[in-house]
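Shown next, in structure tokens, is the structure this report addresses.
And then chain A:
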Amino acid sequence: MIVKRNALTWFERLYLPAIIGGLKVTTRHFLNTLTTKTPVTQQYPEEPTRVLPGYRGAPYLVRDQDGATKCVSCQLCEFVCPPKAIRITPPGPTGKPADRTNAEKMPEEFEINMLRCIFCGLCQEVCPEEAIFLKSDFSLTGLARSEMIYDKDKLLALGGTHPGIQKWKHKLDEAKEQETFPVKV
Partner candidate 1 sequence: MAWLDSLSPQTQFVFFTLLKIGCVLGLLLTLVAYAVLAERKVSALIQDRVGPNRVNLPLIGSIPFLGQFLTKLGFWHPLVDGVKSFIKEDFTPGHVRKIYFWLAPAISLVPAFLVIAVIPFGSTLGAQKMVIADLNVGILYTFGIVSLGVYGVVLAGYAANSKFPFLGGIRASAQMISYEIAMGMSVIPVFLVVGHLNLGKIIEHQAQNGWNVLPIFGGGFSAQTLLLVPCGLVSFVIFFISALAETNRLPFDMAESESELVSGYHTEYSSMKFGMFFIGEYANMFAGAAMMTTLFFGGWTLPFFGLDVAPVAGEWWKGLLHIGIFMGKMLGFMFTFMWIRWMLPRFRYDQLMDLGWRRMIPLALANIILTAGVLALTNR
Partner candidate 2 sequence: MALPDILFYLFAFLTLLFGVLVVANPFSRNPVTSAMFLVLTICAMAGLFVLLNAFFLAAVQILVYAGAVMVLFLFVIMLLDLKEEQRRKINLFGIVTGTGAVLGLGFLLTRTIWGGDLEQAANPRVIGDTKALGLELFTKGQFLLPFEIVSVLLLVAMVGVILLSKKELK
Partner candidate 3 sequence: MNVGLEHYLTVSAMLFCLGLLGVILRRNVLVIYMSLELMLNAANLALVAFSRFNENLTGQMMVFFIITVAAAEVAVGLALIVALYRKRQSAHVEDLTSLKL
């Protein structure tokens, strides 16, 4: 669609209406903020921030309800990670087996470089075992670059226990719904 743009009238080309409009808007905001004292600024360290659901903070590994590592070292997240922040060392043939019975293996080492991570959430999206989640942490600090590379223990400790949201079950339900969709008409 092409919107026809009217030529400016003589009065408008003086810029005066625009200037007066700007004057009104800025004055209103200035006086409002000065008198009613309701700025939108959040005074962060003093006022705690409220993290909304769906917020994408730092990615951490989670344990299942039994306290076992959910990650099975499939390396999908390592593969999908756009800034290549994740590095997984698989256990190999001689490595330790998984600490839960319904999985074959768990990572020997799992590192996320929080300096590289862009909090995009693709690792969470791709994980088949629901082992990695973006939590609500947003201010990560460290005194050295090496401190910002979080290893497996730290990630598991920070992630805590997560019984799972059964992402795949939901996906299955959705798929089924879509399959039955044309019939319902």
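Quick note on selection: all candidates are chains of the complex that A comes from, given by their letters.
The rule is short, and it goes like this: contacts are C-beta pairs under 8 Å (C-beta built on N, C-alpha and C of every residue); 3 or more make two chains touch, one makes a residue touch a chain; residues count from 1.
Just so you know, these numbers come straight off a predicted model, no measurement behind them.
**Q** Looking at the complex, which candidate is in contact with chain A: 1, 2 or 3?
**A** Touching partner of chain A: 1.
**Q** Using the touch rule from the top, collect the residues of chain A that touch candidate 1 in their complex.
**A** 18-19, 22-23, 25-26, 29-30, 32-34, 38-41, 43
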